[in-house]
Every structure is written in structure tokens, then in C-alpha cells.
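Mind having a look at this structure? Questions to follow.
Removed from the display is one protein chain of the complex; every other protein chain stays in position.
Take a look at subunit A:
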Amino acid sequence: MTAAGPSVFLLMVNGQVESAQFPEYDDLYCKYCFVYGQDWAPTAGLEEGISQITSKSQDVRRALVWNFPIDVTFKSTNPYGWPQIVLSVYGPDVFGNDVVRGYGAVHVPFSPGRHKRTIPMFVPESTSKLQKFTSWFMGRRPEYTDPKVVAQGEGREVTRVRSQGFVTLLFNVVTKDMRKLGYDTGPPDTQGATGPSPPQGIPR
């Protein structure tokens, strides 16, 4: 008799939130959290984190670097609901209040190997010009009550946003037993994780 095959596969992700490009803002920190479906459960590592506050460097690059580690392992029975990492970036406004500078989300890559992802960051926009002025003045900008909304598709059709920056992430992905369960994840990603982060825009 052959032993019963595995019913659960594991996904291990480690890496870092490397850096950000926000031309108009400085002194930023970021929070990350993972959003996943009902068939997924984290088994090890941290699901959430808050980074340090970083300022733009004095040299010509004007780089915002966090180098903030990510390390988490998930187990699941079904690839539906594949984990997404949701990032929220915050910084001070001209009055010193902490306001949101961008939300972004991306799926954790599923082919094993090293991957670099640069994701755009956007903020919700005020409905009217008066609201925009009031929120700027009072320091209470429009923000999501739960940043995990950014990882969902439903309910977004009525929101207006403004995209104003990018964050670069590096992932190392290892999976266990996906092949035994019959899944084919394709060749390792050939996007290229070497080289410096792009100064502006997403690399093609």
C-alpha cells in the first residue's frame, strides 16, 4: 500500500521591503500585513510589521531606504486566496500630523526563487475641493479604515484615488509539496532580481 500523499502545501516567503520612491514626500515609515483566503493559515513568522522612519539621503539619488525584513510561512490546501502583502506608507504633513502617503498590494510570487516587485502606491481622494482643503488643514486625510481593503477587488468601483509613489520589495519564495499535489508553477521568474532599484517607474 502506498502512503497517502500530502494534503497540505507550504509556502515560505522571506525578503524585505527594500526602498521607496516618493518624489514629493519625506520622513516616511511603512506598515505591512498579509491578506489571504480562508484556506490559508500562517504557521511561522510575523504577519505584520512596522518599519523605521526613513529620510531621503543627502546624495544625488535622494533614496528612501527601509531594508525592512519579511519572514513568514503559510500552509494551505488550495491556491485560491494566495497571500498578498499590503503596504501602507505614512509620513508627516506640513503641520506635523501623521498622514497616509500611499497604499499598495501585490500577490506573493508563486514560483520558487528570487523576485523583485515594484508596486505603485495610491491614496484615496477627497470628493470635493472643500473637503480636500479641510482635510489638508485639519490633518485628517481620507484613509481606509482597514488597509486590507486594498487587497480586495470588490467595492472599489466607487473609489477615486491618486497614485503618487512606488515601493520596491524583494521576495525569496520556497514551496513544499506543491508538485506532489499536482500543481505546476512554471519556470522560475525571469524578471531579473539583480541590479539597483529603478529611480522612477516600473521596469519593463
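Heads up, the rule we're going with is that a contact is a pair of C-beta atoms (placed from the backbone, for glycine too) under 8 Å apart; a residue touches a chain by one contact, two chains touch by 3 or more; residues count from 1.
Heads up, the rule we're going with is that contacts and distances are computed from a predicted model.
A.B. asks: As a check of understanding, state which of "B9 domain-containing protein 2", "Hemoglobin subunit alpha", "proteasome endopeptidase complex" or "Septin" is the UniProt name of the chain not shown.
C.D. replies: The missing chain's protein name, per its UniProt entry, is "B9 domain-containing protein 2".
A.B. asks: Just to verify: which one of A:Phe95, A:Phe133 or A:Tyr183 makes contact with the chain not shown?
C.D. replies: A:Tyr183
A.B. asks: Would you indicate which residue among A:Tyr80, A:Phe95 or A:Phe133 is in contact with the undisplayed chain?
C.D. replies: Only one listed residue reaches the unshown chain, and that is A:Tyr80.
A.B. asks: Identify the residues of subunit A touching the omitted chain, counting contacts across the whole complex.
C.D. replies: 23-24, 37, 78-82, 84, 104-107, 109-111, 119-120, 122, 125, 150-154, 156-157, 159-166, 181-187, 189, 191, 200-202, 204
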